[in-house]
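A protein chain is absent from this complex, but the other protein chains hold their places.
Labels A, B and C are assigned to the chains in the order they are written; within every chain, residues are numbered from 1.
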Amino acid sequence: MSDKIKTAVVGASGYTGIELIKILDNHEKAEIKYITSRTYAGKKVKEIYPMTLSLKNNSEITFIDEIKKKDLGSIDIIFLCLPPGKSMQYVSEIIENFKGRIIDLGADFRIKNEKEYEKWYGSMHILKELLPLFTYGLSEIKRDEIKKANYIANPGCYPTSVLLALAPVLKSRNINIESVNIDSKSGISGAGKKLIEDYLFLNMSDNFYAYSAAKHRHIPEMEQEICDMSGRQINICFTPHLLPVNRGIFSTIYLNLKKDSDLVNFENNLHDYYKNFYDGEIFVKFLGEKIPKLKDVVGTNTIQIGFLYDKRTCTLKIFSALDNILKGASGQAVQNMNIMFGFKEDEGLNLNSIYN
Amino acid sequence: MSDKIKTAVVGASGYTGIELIKILDNHEKAEIKYITSRTYAGKKVKEIYPMTLSLKNNSEITFIDEIKKKDLGSIDIIFLCLPPGKSMQYVSEIIENFKGRIIDLGADFRIKNEKEYEKWYGSMHILKELLPLFTYGLSEIKRDEIKKANYIANPGCYPTSVLLALAPVLKSRNINIESVNIDSKSGISGAGKKLIEDYLFLNMSDNFYAYSAAKHRHIPEMEQEICDMSGRQINICFTPHLLPVNRGIFSTIYLNLKKDSDLVNFENNLHDYYKNFYDGEIFVKFLGEKIPKLKDVVGTNTIQIGFLYDKRTCTLKIFSALDNILKGASGQAVQNMNIMFGFKEDEGLNLNSIYN
Amino acid sequence: MSDKIKTAVVGASGYTGIELIKILDNHEKAEIKYITSRTYAGKKVKEIYPMTLSLKNNSEITFIDEIKKKDLGSIDIIFLCLPPGKSMQYVSEIIENFKGRIIDLGADFRIKNEKEYEKWYGSMHILKELLPLFTYGLSEIKRDEIKKANYIANPGCYPTSVLLALAPVLKSRNINIESVNIDSKSGISGAGKKLIEDYLFLNMSDNFYAYSAAKHRHIPEMEQEICDMSGRQINICFTPHLLPVNRGIFSTIYLNLKKDSDLVNFENNLHDYYKNFYDGEIFVKFLGEKIPKLKDVVGTNTIQIGFLYDKRTCTLKIFSALDNILKGASGQAVQNMNIMFGFKEDEGLNLNSIYN
Partner (left out) sequence: MSDKIKTAVVGASGYTGIELIKILDNHEKAEIKYITSRTYAGKKVKEIYPMTLSLKNNSEITFIDEIKKKDLGSIDIIFLCLPPGKSMQYVSEIIENFKGRIIDLGADFRIKNEKEYEKWYGSMHILKELLPLFTYGLSEIKRDEIKKANYIANPGCYPTSVLLALAPVLKSRNINIESVNIDSKSGISGAGKKLIEDYLFLNMSDNFYAYSAAKHRHIPEMEQEICDMSGRQINICFTPHLLPVNRGIFSTIYLNLKKDSDLVNFENNLHDYYKNFYDGEIFVKFLGEKIPKLKDVVGTNTIQIGFLYDKRTCTLKIFSALDNILKGASGQAVQNMNIMFGFKEDEGLNLNSIYN
């Protein structure tokens, strides 16, 4: 009998769900027990996604409609890949019967302040009492809390790309920030599997534009964690853009700094802040003053970070690149599972870019 | 005998040169007399660029090595498509014998302050005395000067995308700008015809990254014109990125504004500033709070501009999209020629995107 | 008052309709009177297709639901851009009141044998009596008939790419063909504006595959015209593929020839057959033994043709490249209009590729 932990993926037919299946298929310590999909219940994954024909252990795996109450007991961990509002509903239904761990890849448990949640998501939070039990799963930053956590709110893709890039600066605490402009560019898989005209090849190829520029739901999540890391309330101006590529997020972060006596000192130490902060991390590669490239991270669980300080304008530019479905979603979710269960942190995540 | 004006393109084998040939081929009031290329002298354009097989009047046109001194007299206007430093050298050689007009698509005569030029371009300016004679050819902004000019310094692609987006705001003069962050994304044709590994399909497809983030030579050009338009010395933080598309520039401009009593008033009038400023312009389309898309302008001489005001952070975001080879180079050059000679401003420039 | 002919586009909101609008907007001898669209009636074209903001004369043009009976008299020519079965229905409704010319870009009047039509299209033909009145509008081959025609059945995109490539060989009549395999590759615009998952950027980018390999509706159209040109009944094996590009068709045609005494002679004369056949044609460029490239024709009304004879297998390979929406549809339609009305054949069609 297998001594692997038993996992389930709820809402498994979207991009993050499929990616979880692909990662867990190669995981030495975990096996997939159930995958659910209302739309595709009864169908094999390979019928919907022919590339999963290459799965090693799960090539015949089949979507079910839902996990039966009596089966919940056999599961060690559930990954939730559900749209906004659906995670809390699902958790409220199973919480009495399910004693295992939960990693929610959705947004329902990321915002600790339910008022803030309701303001940005436009609906009531029905499980406020559980909010304090969910740890924000930014792996490198919250490793100690994650080790002890039962429930994880897995970070959004943009917030992961931004917060890991900002952490070494924010935690150094000795700069005076005037404004923060974040210009992020995402591959189209970030938009999920929606069948709308804008996402047709004909409309998206050779195209580029900003979207949700007025207000994007990832803003309160980023501001909450920025406050947590820096001890300061900082409002950010965030603009996402759509790239004509499938995968990857490239964020360019502009920190406009106040000219004061500490600035030279800060500039001189910047390289060390980053180097020391991420020393020994397997999934964060600090490139110094080199700029990362999207293609070098797509297909991997790695985030690459570089920076440049513009003296003329006292602006610190930080660049980060990651794969939005891996480090920005399913990869980080498995990394969190590995931390929770004491597995090697990169178990199942030795992924190389397919590009040369 | 034709009563069309006689044009010449010097350095015609690069992207901007070929685009000039394509535009002038359809021009009712101008004809192409000479095109020069050291590399391809003696070869027909169609041998190098097979798509020019479709040219109407110039399908057999041939590159020559250089225009002979004795032929200079027959030319009404010369377009220069030369690398930095080469335009001033060429102008210094012909200026005694050539009495016609010049439009320089290169950078040599854009920066009025030769010290500034030397600082950013790293070499001496050998024709300082001519600098005051060159008009900065931002068509919509300098139309009156262009009408009277003999010599035009045609704007860079990034500056065109940024300055036309900023003009209505800067000329309104009643805001207090704290910082300007400009995040531009360009198709790869902006890099010219360089044969380097980074520009191979294999390296560029599905890729994205920032470059020249420390300092890009278009910065002094933008700051000079921003000063000219606003009456204020404003330092900008500018970061160009490379998009995996052939053509087009999309600029996202962040103006971080100081909170003061005028801000609400400014916000309320923003739409009108733009609308009035560009009223009647054929090549500037103001979209209001809609965001332009790269694909809608590629293949045209049009710039599309939209904006959004982020109250939370007092940041004005301005978005612009243009075709870097057309409105950002050869299209604007012909627009300037039309203005100089009193032709219809859109003569030869009725170009539609080929996309559906 | 304008002495331009009055045109109407019925079903104008699809790709071929929009392309007609863009071409006719620049046409010296024709103007657009009506454009119809059931879906977008009442909306301006630029609201649906923002790139048409650059139209010169029709930037404010608006879709109407349908042309009123009383207005039919003022129209000189109607272009039909309707799905299979809809053209014949529309023609049957207007034919009594409309005395002008018709160019049908759809398939309803291409197949002369109504039995054949019904077999491949799976429905009855309701206007058989009109079939003989429609001329198959392959411009270079049927120019004389087109001059005299009132009604044109505009060729399909694949048939245009194949028939123009085959014509010089088929009309030489002195070869013995064993089999014909046609391997065509089309950009995704050929599939029209369908909102299906396969055409999403995420599914189509970096992808490639054959489709409709069992039987494609363009087969009977090609076999009919091959018979017409060669005097022989030849069955072709045709396989279309989908390319991850917007536009263009590249066809590779394999003629497996019977080894006989004439073959050497045929091979030696091949180059001349083509050269002489297309001598003087403005929209057909014969490249000899050079292979055309898709990018050199996209955005133009030109077809480029090359060939190679493989002695080892007695196979003649013919290569052709065209823009499926232009020479393969709307461009050829306007070319036909020009022929019908005695305009310059390239009026409105001086289009250059936007690529460098």
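Criterion: a residue touches a chain if its C-beta (ideal position, glycine included) is under 8 Å from a C-beta of that chain, and two chains touch if they have at least 3 such contacts.
No experiment lies behind these values; they were computed from the predicted model shown.
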{"item": "Selected residue (touches chain absent from view) among C:V245, C:L263, C:I282 or C:L322", "value": "C:V245"}
{"item": "Residue, one of A:K22, A:K142 or A:K185, that touches the chain absent here", "value": "A:K22"}
{"item": "Residues of chain B (touch criterion as defined above) contacting the omitted chain", "value": "188-189, 193, 195-197, 199-206, 244-246"}
{"item": "For chain A, the residues touching the chain missing from this view", "value": "15, 18-19, 22, 25-26, 49-56, 189, 193, 206, 246-247, 285, 292-293, 295-302, 304, 325, 346, 350-356"}
{"item": "Footprint left on chain C by the chain that the document does not show", "value": "178-181, 183, 185, 202-203, 206-211, 213-214, 235-237, 239, 241, 243-248, 250, 252, 254, 256, 291-295, 298, 308, 310, 312-313, 315, 317, 319, 321, 355-356"}
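Going forward, only the chains that are shown with their structure count from here on.
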{"item": "Whole-Å gap between the CA centroids of chain A and chain C", "value": "48"}
{"item": "Inter-centroid spacing, chain C versus chain B (mean Cα positions, whole Å)", "value": "37"}
{"item": "Separation of mean Cα positions, chain B and chain A [Å, integer]", "value": "40"}
{"item": "Where chain B touches two or more other chains at once, by residue number", "value": "206, 246-247, 292-293, 295, 298, 355-356"}
